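Have a look at this one.
What you see is part of a larger complex, with each chain still in position.
Chain lettering (A, B and C) follows the sequence in which the chains are written, and residue indices restart at 1 in each chain.
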Amino acid sequence: MLHTVNKSPFDKNSLENCLRFARKGHSILLFEDGIYGALKGTRFETLIAEGLKSSTIYVLVPDLEARGMRMDNVIDGVKATDYAGFVDLSAENKTVQAWL
Amino acid sequence: MEDEVIKKFLYVNRKAPYGTIYALESLEVVLIGAAFDQDVSLAFIDDGVYQLKKNQQTSVSSGIGVKDFSKTYRALEGYDVEKLYVDKKSMEERGLSEDDFLVDVQVFDEAQMAELMEQQDVVLSF
Amino acid sequence: MKFGILVNEGPYQHQASDSAYQFTKAALEKGHEIYRVFFYHDGVYNASRLTVPPQDDRNIVNRWSDLGKEHNLDMVVCIAAAQRRGLLDENEAKRQGKDANNIAEGFRISGLGQLIEAGIQSERMMVFGD
């Protein structure tokens, strides 16, 4: 299953709740304001580190760069993707759940 | 007939009622969707559990000036929409129990809810 | 693969419509099929032909119209959500006794059943919202 999170973890509880229900082997895509969850040095870094143990986490680079960040700023282990990659992830997984 | 496909639809409700329209318009999708004979489940997570709170009181001419639509949840049974699942943690951290809800629900822990999500073909989030 | 797309927010206020557009475009470029794009909640505003965004900004409505034309997309605006919010086509305007309509080219107004049908007929259903 692919989970998508488009909200900043500081602003809303979407990422936290997504991680509660994501199962081993699931994929999680952080996009729009969700990319802030992928960054090093924030209060939520340990949450993502924990999530990485069981899920594959992706960050949408166009959303990252729009907000003045680069892959250098992203937690190790989080993978880069773009809109084409987002499409691939959606096709590869049987269902997609948006954590609005 | 194309319509003979039966898919598992899960409606995920994570928002409180009245502050935004998502709860109401999600319910409208569920009601229309009931005519399609699919396998339908509703999940109530986070503030979504507040949608089911008993004793909601407002009308166009009183209260906040917005219609109380909570009775519609009671009508779901008549449409054969009977699989309503509430996230245990969301319920408990809000100090709520099953007695607070206006319809019968099943309370699921995280593992059960994750399993439910896993089984779906279509997940619609509101 | 056949995708269904649900857009829950209007243009500009939230990024949802932008992301849905970028996703849809990328999917088409990869040769996937878009079964339907369904506009719900404030998403119905994406279909207004009366928008005039600043010259240096993207034109969200025209972008959808153009993509729809190019790929013959089925772009459906939910009738119940549209009525609440003032998005009408010529027929609806007549039926409701309104003196104007505001739907853009390439969009059509129809019922919520079209969303369910998109869920049934598409292999993947994508939701973009707030």
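Throughout what follows, a contact is a pair of C-beta atoms (placed from the backbone, for glycine too) under 8 Å apart; a residue touches a chain by one contact, two chains touch by 3 or more.
Remember, predicted model here, so these are calculated numbers, not experimental data.
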Q) Per chain type, how many copies make up the whole complex in this structure file? A) A x2, B x2, C x2
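The working rule: only the chains that are shown with their structure count from here on.
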Q. Roughly how many whole angstrom separate the Cα centroids of chain A and chain B?
A. 26
Q) Can you give the whole-Å distance between the Cα centres of chain A and chain C? A) 26
Q: Could you list the positions in chain C whose residues touch two or more of the other chains?
A: 8, 125, 127, 129
Q: Scan chain A for residues touching two or more other chains and write them down.
A: 95-96, 98, 100
Q) Given the complex with chain C, which residues does chain A contribute to the contact? A) 6, 31-33, 62, 82-84, 86-88, 90-91, 95-96, 98, 100
Q. Within the complex, which stretch of chain A touches chain B?
A. 1, 13, 17, 20-23, 94-100
Q.
So in the complex, the part of chain B that touches chain C is made up of which residues?
A. 2-3, 5, 7, 9, 21-22, 25, 28-29, 32-33, 35-36, 38, 121-126
